[in-house]
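Everything below concerns the one structure shown next.
One chain of protein is taken out of this complex; the other chains stay put.
Labels run A, B and C following the written order; every chain starts at residue 1.
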Amino acid sequence: MTVGIVAFPGTNCEHDVGYALESFGATTVPVWHRETSLDGLEAVVLPGGFAHGDYLRTGAIARFSPVMAAVEKLAAEGRPVLGICNGFQVLCEAGLLPGALIANRDLRFICRPVQLRVESTDSILTRAAAVGQVLTIPLNSYEGNYVPGPDAPNTILRYCEPDGSITGRANPNGSSGSVAGIANQTGTIAGLMPHPERAIEDFMASTDGRVLLESFVASVESVGVSRA
Amino acid sequence: MPETLHRRLGMTDDEFQAVHQILGRPPEDPELAMYSVMWSEHCSYKSSRAHLGSLPTDAPWVVVGPGENAGVVDIGDGWLAALRIESHNHPSFVEPYQGAATGVGGILRDIFTMGARPVGLWNQIRFGDLADPHTRYLFNGVVAGIAGYGNAVGVPTLGGEVEFDPVYAGNPLVNVMCLGILRDDQLVLGTAGPPGTVAVLLGASTGRDGIGGASVLASAGFDEDAGAKRPSVQVGDPFEEKKLIEACLDLYERRLVVGVQDLGAAGLTCATSEPAARAGVGMDLNLDAVHLREAEMTAPEMLMSESQERMMAFVAPAQVDEVLEVAAKWEIEASVVGTVADGDRLRVYHNGAQVVDVPAASLTDEAPILRRPIARPDWLKDLWNLAEPAADVPFDVALLALLGDPALGDRSWVYEQFDHMLFLNTVHGPGRDGSLIRVRGTDKGLAVSTDGNGRLCQLDPRRGAERLVYEAALNVAVLGARPLAVVDNLNLGNPEKPEVMWQFTETLAGLGAACETLGVPIVGGNVSFYNETDGHDIFPTPVVGLLGLAEPIPVRPRQLEAGMAILLIGPAQSDNLAGSAYQRVVRGTLGGRPTRIDADEGGRSIELAIRIAHVVPGAVLHDVSQGGALIAAAELLVAAGVGGQVEVDSVPGAFGEDPHRFLCLVPSDRAAEVGQLAREEGCEVRDIGITGGSDISIVNQTTVEVPLARITAVWTDAIAAKMRGALHE
Amino acid sequence: MRAVVTITRRDEIADPEGATIARALVDLGYGDVGTVRVNRTVEVSMPGRDREYVLSAVRGMCEKMLANPVMEDYEIEIFD
Partner (left out) sequence: MRAVVTITRRDEIADPEGATIARALVDLGYGDVGTVRVNRTVEVSMPGRDREYVLSAVRGMCEKMLANPVMEDYEIEIFD
């Protein structure tokens, strides 16, 4: 089972995500944004960074990269699509996930670990976690302030206090409903602002990213099995 | 008329005559433009060059010393590390966001020019008083600019320094340092290669950015008519730079370049003359082939433009096509703009005609070398003899004042704006004494500490500079790393004043001596003069960036918990408070003569710190620097949310900043083990307290207890509360 | 021809930049500032094309890329 890791010009977390997924047993291949086919891949990740410099709006230009048509096709087949940080922004711009991400409430970039509460396990990202579980995962964004579209999103992760309560103070960026991560209705497309790949080894701020990435790898495996 | 033109370009009449003599005729305008930027203080080091030769630059592990775009050292197992530091002080005052951003862009290019992938950035920033709204605007803009560029270009910012003092109000300092790593067979130098080699200009298009920036902006002070001298502001494009990094690394990987030179100050002029001079060849440069952002630029404008995000690659003719393909793949522009020629002439063509014909090396090597007068300042004696107030405030009052100071309190407002985790190698990011990253595929870690202290250096630049080197060394030692190499950035006032030249030569003497005794080479540096406003010079502010190697990386120290002994290690404390944070924050004075380093004691402390970091798992180490031992202990306790009791014998004992001392916190039952190690290394150890409880208790004749929550609130607000709602636009 | 597209964020969508500027203006002594909104304009030149053509092309650009229908409206003005 092979996961494509999409890089746009300006993406910068592609190697980190590849390294992390490989450490959980996935095989990954880099996919440059000019590719038009994702044949042979079970899933894709859109990693973090600053695709096209984040100019105009985050994700606005990346969304028209040639690879995105193939990503849409793969998503339509129900195969796992994960967007992390900038990748989440691209998925929203592309309409694969609802809503949009705007500048943080305090107009400052935020790089620090935050607490997240698992709201739902019906997604490729949270299936191995438990509802209510609190995870510590680093955030790293200027535009992480989630704005919903007309319909309420299927929220899978929310910013919370260390004890799991949802408060304004624990909301680092002003995100509507403290949303940190969402999925489509079937849970096969997921996006989140924090970076699970930054919380996988003992020397890092935490190792809570493992359960999310293990969920994703398990989701990819089960797609592989059902197709076999 | 040429005579008036050369003055407008910041050249003296003597320099104009020298150019005339080199050429044997009066220079044409484009030629004059080239000499004016290359012979500027910023590019030619004309005031400093005569003195820089005294620095120790050699060691068996030095691969590239000063003179190239960055220093390079061997870290073993086939890996090299490249490092470099630069200032962007004046541009950041004119436009803080873009000034700082383009500073980051420039230092990155210095590193990937060497064939290295940039893996970490540091910044050292100094401003006036945060109570002043304009200072807040500058500070906010500079931090946002560093973040905006560094984060987007995809290189983590792993640490730095921030200081506030009114002396920087009219002249903030923005220094940036970068570290890169590369395989030992991938080193690329800034050489033009043999005749026939083709010059390919990569990256952003050339516009009228920062014309004369090096000569006018970076080589003169600010005064009332600064506005008239302001060249247009350079705008950084981290997206373009990100593509340029990937494209260049791809070119190196495929071994397609003979040499590479970044375009920084003096743009195309520098990127042609320097590589040609290094290779002892000539060069033909065709300006008509340069990709432009603005139509109808003149030859002098193109030659002087400081448009950002450009690189010049020197390529064998047979490989030009592949170079252009690689550029296209990464979606950057590339133009074939020149050819290396026999002889030594640099010839430039514009609109089909030759507009420049000069000896290439004359631009770089024949710049004037000035021997400016040097005199020790008269006011120094008065400062050394300053009378200090007799009465001091209670310890708890001083503790809260110091921890609430923006230079000593919580600086996460700054560093949380920087991506410091990218690449998944950050073992210690900002918030500790130094930063440490792992080198993947090895058991090595690279540690960096950057240190400056303008107040100490104002009182005694030689002792101050020595102290910085030893402080930086101890900062990496407490992370388990051994000092390997130093880069320095000397920020000073107007060199036309003999007192400033004295500060400069004293600083060099101190740096040189300390690096010599420590056995650490200086592999690069930068001198920034003319940091003055309306005739007032800044404090001499050398900044030292020190690279250390940890092998292996020690296990991560454990979380601080109750019941740990607080050990103070190193020489006994004198009663010297000269240049300390205590003077600045509590007394509002600056005076006395700083304690000198003691190279033997310093060396022993460093050895012991390294040893403890490796052999006492779980020991928490922290060097004693600004604020002194009590502040060092309080910083650890506040960060961990654990109280503690600390014994102090006197004000200098609590807040003095004498060198070579560090704290070691270990579970009480392991204190004896640390004591044994210290005896073996010949260091003194004093048990000054224990962790636990919900207060910090300061034990002197009486005991004062300050609730940890109160201290934490003061510490947390040190910067954040003052910056609420600040804007960078 | 040159088109200036003004992209405005809908009133109900948060505008952190506007809110921050409003706070900063009050701090600066402009106590009577009410709300502040920040919008962007994108100026597109299409040399040698006529008004009709530019209007329809730029409308297409807005629908596809320049504005985000989830939160933004746009207005196009054409200049010579």
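Rule of thumb we're sticking to: a contact is a pair of C-beta atoms (placed from the backbone, for glycine too) under 8 Å apart; a residue touches a chain by one contact, two chains touch by 3 or more.
These figures come from a predicted structure and were not determined experimentally.
The hidden chain makes contact, of the residues B:Thr197, B:Gln261, B:Ser307 or B:Thr691, with B:Ser307. Within the set A:Gly4, A:Gly18, A:Gly53 or A:Pro153, the residue that contacts the chain not displayed is A:Gly53. Only one of the listed residues, B:Asp209, B:Asp410 or B:Glu506, touches the absent chain: B:Asp209.
Taking the whole complex into account, subunit A touches the unshown chain at residues 52-53, 55-56, 61, 64. For subunit B, the residues touching the absent chain in the complete assembly are 94-95, 98, 204, 207-209, 230, 232-237, 239-240, 293-294, 307-308, 727, 729.
Of the residues in subunit C, those that touch the hidden partner chain are 6, 18, 21, 24-25, 28, 30, 32-49, 57, 60-61, 64-66.
Keep in mind that, in the parts below, only the chains that are shown with their structure count from here on.
A separation of 29 Å divides the Cα centre of subunit A from that of subunit C. Centroid to centroid, with C-alpha atoms defining each point, subunit A and subunit B lie 35 Å apart. The set of subunit C residues touching two or more other chains comprises 20. In subunit A, the residues touching two or more other chains are 107.
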